[in-house]
Structures are given as structure tokens and as C-alpha cells.
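Of the protein chains in this complex, all but one are displayed in their positions.
The block that comes next holds subunit A.
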Amino acid sequence: MTTAIQTAAIQMEDVVVRYGEVLALDGVSLSVQPGRVTGLIGMNGSGKSTLFKTIMGMVRPDRGRVLIDGADPAVARRQGLVGYVPQSEDVDWAFPVSVRDVVMMGRYGRQGPTRRAHPADHAAVAEALDRVELTAYADRQIGQLSGGQRKRAFVARGIAQDARVLLLDEPFAGVDKRSEATIVRLLKELAADGRTILVSTHDLHALPRLADEAVLLLHRILFHGGVSEALRPENLARAFGLDGVDVLDHGDSA
């Protein structure tokens, strides 16, 4: 049956994920529209990482299903639709790769079996580096960048990949205010291109400037809608427990 409704970029229907006894996701239904920045808010252990892993297909749901651009996640991955910006602590920053090497990894899915770079790949990498303003740093080892530059390098990888859906895991941890503003601007531009940006964070301060809509998660979707409404004390209290209001007031939620 065809519908006039625009296909959701990420569609989750009644997704349940269990790790042994622990219920990480308990019937999550979520529809994320393209061309918008969506903030995924929840405290540590609320299931944010599991949600990302489920979208990427690293975790198979015990129940329910996930669709990326209306397609099976495996198909979406092969088409390079899904880009991922890892959390800082998940990256080995001493790894001997340059910024350019990292961005080039975004092209691997479009290359032959030995991943030999063609002129089109070099052009895409140069363009992505330019877009995130890291051209001057292209030949530095990845760990020699500042916190904000590191994030932008991984965003550039997603751009070089031409990912339509970009997942960012805690992108503002260890990033100073100025770099944060640069990243926010960059993500809004990427959304304006028609990409889908899903940002997981427990830092609520950047949210009003960053996101078009917010999702509150605590194993289930507690709220999905406008940012200002999401940040109302009664909603935060549900997502973060009684301390939710403090999270916003004092700011040092990291």
C-alpha cells in the first residue's frame, strides 16, 4: 500500500532488546524524520547506546523491527546510508592514522576489495575536510587534534561517506564551548542538506540551539516532540529521576 506520508529516515516499531536479565529497550517505537536534528536524551544506562547499536544493526532486537529509509538495516549499511561518530572514550587516539586516513575510511564501502582510493575518493575526502574546516590539519595524527576537531574529523568521515543518517554518541563530551558552537552549526547545515542527524547526549545545555526536536529515553520513549517542552521539569524528572531539574540548573552533567 502506498502512502503520501514521507518515509521516515529511522523507523523503530515496538523494539525490545534484552541483555540476559536486563531489559535495555522495552518496546521502543520511534519515527525520526529527515532534514532535522534530533536530540536523544537520557541518563547513563537509559538505553541510548543500545538504541544506536540497534539502529546500526550491531544488536539484533528480540522483538520489533528497525527500518532505515524504509529499508532493512543490512541493506542500508551496504548502501552506506548510516554514518557513525563514536564516543571519545571508544577511540584509540594514539592509533597511527592521520586525519585524512580517518576521513578516507568513510569511502571504503564504495571502493573495491583492496580499498584503493580513486580520484573521486580523494576529491570527496578533500571536500569533506574543507566542509569541517580541517584541511590544514589533514596530515596530523588523529590524536594531535583538540577535542572539538576530533569530533569534526569523524563528522567529515560521515560526509565523505555521504551518509544520509548520521548518529553521534555524546559529541560534546570533552569539547570546549567554542568548538561546541562550531559543531552545532555544522550539524544544522548537514540537516539542512536533507540528512538525518540523531545526537545522543546527557548535556542539556546545547540542546535548544542544536536540536529541532528531542526524544527522552528511559528504556522506553518517554517523550518525543519540541525541545522546550522536553526540557520542562516534569518531563526531565521522568527521564532523569528526581534530580532531573538539577541537571539543567547546574550544567555539569558530565
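As a working rule, a contact is a pair of C-beta atoms (placed from the backbone, for glycine too) under 8 Å apart; a residue touches a chain by one contact, two chains touch by 3 or more; residues count from 1.
Basically, contacts and distances are computed from a predicted model.
Enquirer: Out of "Protein TolQ", "Molybdopterin-dependent oxidoreductase", "Fe-S-cluster-containing hydrogenase subunit" or "Metal ABC transporter permease", which one is the UniProt protein name for the chain not included here?
Expert: Record says "Metal ABC transporter permease".
Enquirer: Which residue among A:8, A:23, A:91 or A:222 touches the omitted chain?
Expert: Once the missing chain is taken into account, the touching residue is A:91.
Enquirer: Residues on subunit A that touch the omitted chain in the whole complex?
Expert: Residues touching the hidden chain, for subunit A, are 56-58, 74, 77-80, 82-84, 86, 90-92, 95-98, 101-102, 105-106, 108-109, 113-115, 141, 157, 161.
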